[in-house]
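A protein chain is absent from this complex, but the other protein chains hold their places.
A and B are the chain letters, set down in written order, and residue numbers restart from 1 in every chain.
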Amino acid sequence: MTKVTMTVNGKAVSAEAEGRTLLVNYLREGLGLTGTHVGCDTSQCGACVVHVNGKAVKSCTVFAADLEGAEVRTIEGMANADGSLSVIQQAFQDHHGLQCGFCTPGMVMSSAALLAENPKPSEAEVRHYLEGNICRCTGYHNIIKAVLAASGQDVPAVAAE
Amino acid sequence: MHNFDFTKPSTIAEAVKALSAEGAQALSGGQTLIPTMKQRLAAPVTLVSLTGIAEMQGVCMGEGGLHIGAATPHAVVARDAAAHYPALAALAGGIGDPAVRNRGTIGGSIANNDPAACYPSAVLGSGATVVTNRRKIAADDYFQGMFTTALEEGEIVTSVVFPIPEKAAYVKFNQPASRFALTGVFVAKFKDGVRVAVTGASNDGVFRWAEAEAALSADFSAKAIAGLTVDADGMISDLHGTAAYRANLVKVLTGRAVTAAR
Partner (left out) sequence: MPKDTGIGASSKRREDVRFLTGKGLYTDDVSLHAQAHAVMVRSTVAHGRIVRIDTSAAAAMPGVLAVFTGEDFAAVGGNPAGWLINSRDGTPMREPKRPVLAHGKVRHVGDAYAAVIAETYQQAKDAAEQLAADTEIEELPAIVDMKAAVADAGNRVHDEIPDNLCFDWGWIEDNRAAVDAAMKAAPHVVTLELVNNRLVPNAMEPRASIGEYNPGTGDYKLTTTSQNPHLTRLLVAAFVMGIPENKLTVVAPDVGGGFGSKIYHYGEEALVLAAAKKLGRPVRWTAERTESFLSDAHGRDHVTKIELGCTKEGEILAIRTETLANVGAYLSNFSTATPTFLHGTLMAGPYKVPHVYVNVKAVFTNTAPVDAYRGAGRPEATYSLERVIDKMCRELNLDPFEVRRKNLLTPDQFPYTTPVGLVYDTGNYQATLDKAIELGNVAGFEKRAAESKARGKLRGMGLSTWIEACGIAPSHLVGVLGSRVGLYDAATVRVNATGNISVMTGAHSHGQGHETVFAQIVAERLGIPESSVEIVHGDTSKIPFGMGSYGSRSLAVCGSAMNKAVDKIIAKGKKIAAHMLEAAEEDISFADGKFSVAGTDKAKTFGEIAFSAYVPHNYPLETLEPGLEETAFYDPGNFTYPAGAYICEVEVDPDTGKVDVVAFTAADDFGNVMNPMIVEGQVHGGVGQGIGQALCENTSYDENGQLLTGSFMDYAMPRADDVPFYTVDHSCSTPCTHNPLGVKGCGEAGAIGTPPAVVNAVIDALHRGGMTHVTHIDMPVSPHRVWQAING
């Protein structure tokens, strides 16, 4: 066990980690940040996506020890400073972009990363960007709508059905 | 997974030294290795992270073409190679998904040489040079069958140098579950001829399709390969596609890559 120190959601944190401790375990078990979820073992589902140094990363497929000194942001750090929902979070609620909520943290983190890179993505770009985040509930319809809405674009008429 | 010691050197020399220890294994982006370790199919004693080595990072033009540090993530290649080698950038930008591309690296990909990985086709299709801590290896000598390369014990890929073709394109047909290449074809047209490298299809890993190269070198158009057939012998057959299906894809995707090349 060694101490691994990083900045998580703007706060300096430190927790014990073995070599094999994955970032997601560090967050969930070390720091009690259980908003980041584990949905698979093969780096496919994306429920565990967080931001590391501003980039979307699957926290189940990176070792905590490899991230000494990193800036990490999780779903717990996405709301506005006053605790209100951020634009993306609010769009997910407004457009019913979540049902069971399990994939949601990863979806929000991936969507935030997309909009940071590409503030006005097309429908196809949103769908392509989210291919590494699996949702079993929504058929993706309202997730895509939410991301387009969060980008300030008109949601296509068909999607408004 | 089994536990291990973790070390993160900051120079190639330190990394090489750390890797000389018994049971040491290199960790690059980890997007393949970590899932493998979770299944307990790999159990290194020491894991040597290559992600902290500055000299293995980055994309720049230099002698022989475009130099890409082995520990450069796919997302960085997708962004920084775009102006120099758009087909390569596009390939990098289509590997896995965005989160995977932020961690996975070119060096990790070609050291593993997964038969369904994208990068080997670009390296072989471009006639790139694989640079290691010991030597330079031509792509044609580097890939030696699925999950097998010319790398020796203790040898790590430090960079890859890509000659820039006149035109090139990569077309991938996704395996529907993993989104790896069920088959992917990289076509590159150089002054002195065309190279066609195929990934995902063969039991021997990435390979060059010689007949197509000859035909396309004479006439770089999709119709030039219309009369060719791909032998299904030796192609991978699994629940996502038979050997015959993959053989068909090789031809279809080659034609599409030729048409898409720019």
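The rule is short, and it goes like this: a residue touches a chain if its C-beta (ideal position, glycine included) is under 8 Å from a C-beta of that chain, and two chains touch if they have at least 3 such contacts.
All values reported here derive from a predicted model rather than from experimental measurement.
Screening B:L33, B:C118, B:V131 or B:L249 for touch with the missing chain picks out B:L249. Across the entire complex, the residue among A:A17, A:A47, A:L115 or A:A149 in touch with the chain not shown is A:A47. In the full complex, subunit A makes contact with the omitted chain through residues 18, 20, 28-29, 32-42, 44-45, 47, 74-76, 78-79, 85, 89, 92-94, 96, 98-105, 108, 123-124, 126-128, 130-131, 133-145, 156, 158-159, 161.
Mapped onto subunit B, the footprint of the missing chain covers residues 2-3, 40, 173, 176-179, 239-242, 245, 248-249, 252.
Going forward, only the chains that are shown with their structure count from here on.
Rounded to whole angstrom, the centroid-to-centroid distance between subunit A and subunit B, based on C-alpha atoms, equals 28 Å. Across the complex, subunit A meets subunit B through its residues 18-20, 22, 41-44, 46, 49, 52, 55-58, 60-63, 65-66, 68, 110, 113-114, 129, 131-133. The residues of subunit B lying in touch with subunit A in their complex are 1-6, 8, 27, 30-31, 34-35, 37-39, 47, 49, 51, 75, 96-100, 102-103, 178-179.
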